[in-house]
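With one protein chain removed, the remaining protein chains of the complex are shown where they sit.
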Amino acid sequence: MGKRVAIVGFGQTYQRSSRKDVNGVELINEAVVTALAEAELTIRDIDAIVIGNMDHFEGINYVDMWSAEGSGAVMKPVIKVCTGGTTGTTVAMCAYYHVASGMFDRVLAIGWEKNSESDTTGAIITAFHPVWERPTLGGAVAGLAIEASKYMHNYGATERDGARVAVRERLHALNNPYAHLHQEWMKGIPPEKLVDLIVGSEQNAMLAYPLRMSDMCPRTDGAAAVIFAAEGKAEKIAPVPAWVHATANRHNFVYAGDVDMDRNTTIAEAAKAVFKKAKIKEPLKEIDVCELYLPYSYAGLKWIEDIGFCAYGEGPRLLWDGVTDMDGELPINPSGGVMSSNAIGATALIRVGEAALQVMGKAGARQVKGGDVNFAFATGFGGCYWGDIMLLGKKKPA
Amino acid sequence: MSKIAIVGVGQTTCTRSKIDTFEEMVFEAASKALADAGAEVGDIDNVVTVSNDFWDGRTISSMAVQEAAGSWGKDVSTVEGDGTFGVLYGMMRALSGSFDTTLVVSHMKGSESIMNLITNAMFDPIYQRGLGIDATSAAALQARCYMDMSGATEEDFARVSVKNHGNAKNNPYAQLPMKISVGDVMASRKIAEPLKLFDCSPIGDGAAAVVLSNKKGLKRFKKDPVWIQGVAHCSDSFTLGYRDLAKSRALKEAARKAYKMAGIKKPLKDLDVAELYDAYSYMELMWYEGLGFAPEGKGYELIRENVTGMKGDLPVNPSGGVISSHPVFVAGMVRLIEATLQVRGEAGKRQVKGAKTALAHGINGPCGQAHCVYVVGA
Partner (left out) sequence: MNDKKREDVELLSISSGEASQPFNWSVGKHGSLFLQQLRDSKKIVGIKCPGCQRVYVPPRPVCGHCFKGLTLDDIIPVSDEGTVYVCTIVQFGFVDPSTGVQRPVPYTWAFVKLDGADTCLTHFLDSTDPEKVKVGARVKAVFEEKRTGNLMDIKHFKVL
């Protein structure tokens, strides 16, 4: 029971701090048109549509209805799914299940956000409990700063370690024309020196200890669309489809004060489930590339431990040894990641799309391992420290 | 079809201004559905919640209910749309090979906000919102279009309200059971021409849950399965002026697909009972046409001739429908729950005798932009 499903196309808009030249529906349409062109399909070939974003960033209710004329949903089945920051992976999973169920053969997954249209921090605060949490919450930055400071407290990690992650993300973004932040000045400077410059800079304002401007993701306008197709159809659309081998998520926490700040238990549990399904025993060896949703730098040290790529406390070593750079054993975020581009509703979907490009060999200047990619690992993050994972592979699953 | 069954259902009452929080309502509905199925939370493989950020006043509205929905340690997702769409997604997940059983639970509290502002927010901020348009004023436009096209009258709409509020007297969960007359409806306060107070659904709070299982998962449950024999969904254009508001082509399309899956050839004959989403009285007549119970423009004949009354050939909304009880998003799931109870013979005073095949319908978006149709049977 259940069909095997592959990604056969991915389109994204150029991500910018503000796309004043398009309204929301036009932005969505841009991504849809791009994805269809990539896959050499038309909207007539699409059997169903799934869309997601975080409502309060644009102040639009019933987005699946409002965007129907731009998303291609007129006279088609369409639903909206959203789970905060994890929306993009939630959308990808929803499209996957549409196809795996056998009910639809080709499904379009759309994620988008126009963060420039509202106060992002104000909107994020409304994600939390109006009685217990909103009165004191300092937005996403404070919510992430506490995890970083606990990690430093537990393992002795330093600001330099955090900065090393930021440097990696921003260097990788230079190969990605779609990414929002292109810090051209970093080109050609060795990572150690870049870390020195970042940590030593007085302009690099402290936001909430230990997080500084350089440790955070931007707010971005952007949209992405990914096309999922069923076995039997996928092979006809894409020369190298990216097969979905496993997907899992955990959204355990409701109250912020319940969250375990010592270990990211949700991504760890989801990873266990994914590795079990795909029969992966040595993640560091068997996974070829990752697109991880890292909303801030220290996550790049800690969550790779939680996922199981290395032992607790070992994260910084992987970074400094270059394991996660473009030519390393496990390149992480060849796209530049969330720290280079964060259109929230699209962001996690872009992780899936970028992972698919790596498997398909279509990642251009940001392709790793010369295209010899067997497994690509994509994650989503958001909500109350929730974790989503989708594992893509070149070989059709058994 | 017939690969996924509904094995458990639960609903809270729908009332104005519940003191229960979202968590409590969801826990109540989920617990009831599990108890109905003769199951425990460990029998559930994954969870789908259904809620809306605007109505809840909370970005990431799903965050409030993850624990109450039993999703700890499980795969979980959230549909922001009517409960019928949420159940459909839960169904896909149980067909995918990854899970055998899904719990789908929805919640809504209309009383904690101002409905006009919330539904005004579904309109486009550039061209429409500034007009102050909301769900009711848009519905009024649609009602007028429909009257012009079909010749249906305000009295025809009133007949729907009379029937459904009267039926609600048999439904312990409904918010507004009322014995009223066409004259009462016609005399009720004008809201937006041609709609009057009794043409509109109330604002209420409620939650509902459904347990779904594929064939493999059935052994975990004690309840006899009610099979989803056909289901389909379809959306029309968003901009009100881009579609013919008097006709529901998206509903026609969804119904066509659902009927084909279920082997329904003559809906009036093949269906024993139907639960439709009548957010406003006139909508029920439009949905008769979209669902093929009556030819285009002739929906009013069914209500005039009492074909859809409790003693008619095809009783519609024995539960009292949405006009009697409207927790938005939950109401579609309740239609499916009511259809399920009918097929099981468990609908108490509102039971349609011998019902074996039932239709459930939900809508999403302004003026019924999107529709989801289910055919369920023993």
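To keep things simple, chains are lettered A and B as they appear, and every chain counts its residues starting from 1.
The criterion applied here is as follows: a contact is a pair of C-beta atoms (placed from the backbone, for glycine too) under 8 Å apart; a residue touches a chain by one contact, two chains touch by 3 or more.
Quick caveat: nothing in here was measured; it's all calculated off a predicted structure.
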- Would you indicate which residue among A:54, A:157 or A:208 is in contact with the undisplayed chain? A:208
- Residues belonging to subunit B that touch the chain removed from view: 18-21, 23-24, 27, 31, 41, 54, 57, 66-68, 70, 72, 109, 112-114, 117-118, 121, 125-126, 130
- Note on the structure: Where subunit A meets the chain that is not shown, the residues are 20-21, 59, 119, 121-123, 125-126, 130-139, 141-142, 145-147, 149-150, 153, 205-211, 252, 254-258, 261
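Assume only the chains that are shown with their structure count from here on.
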- Message: For subunit A versus subunit B, what separation do you get between their C-alpha means, in angstrom?
- Response: 34
- Message: Considering only the defined contacts, which subunit A positions touch subunit B in the complex?
- Response: 1-3, 23, 54-56, 59-69, 73-84, 90, 93-94, 96-98, 100-103, 123-124, 126-130, 247-254, 269, 273, 382-384
- Query: What residues of subunit B sit close enough to touch subunit A in their complex?
  - Reply: 23, 52-54, 57-60, 62-67, 71-81, 85, 88-89, 91-93, 95-98, 118-119, 121-126, 214, 216, 232-239, 242, 249-250, 253-254, 364-366, 369-370
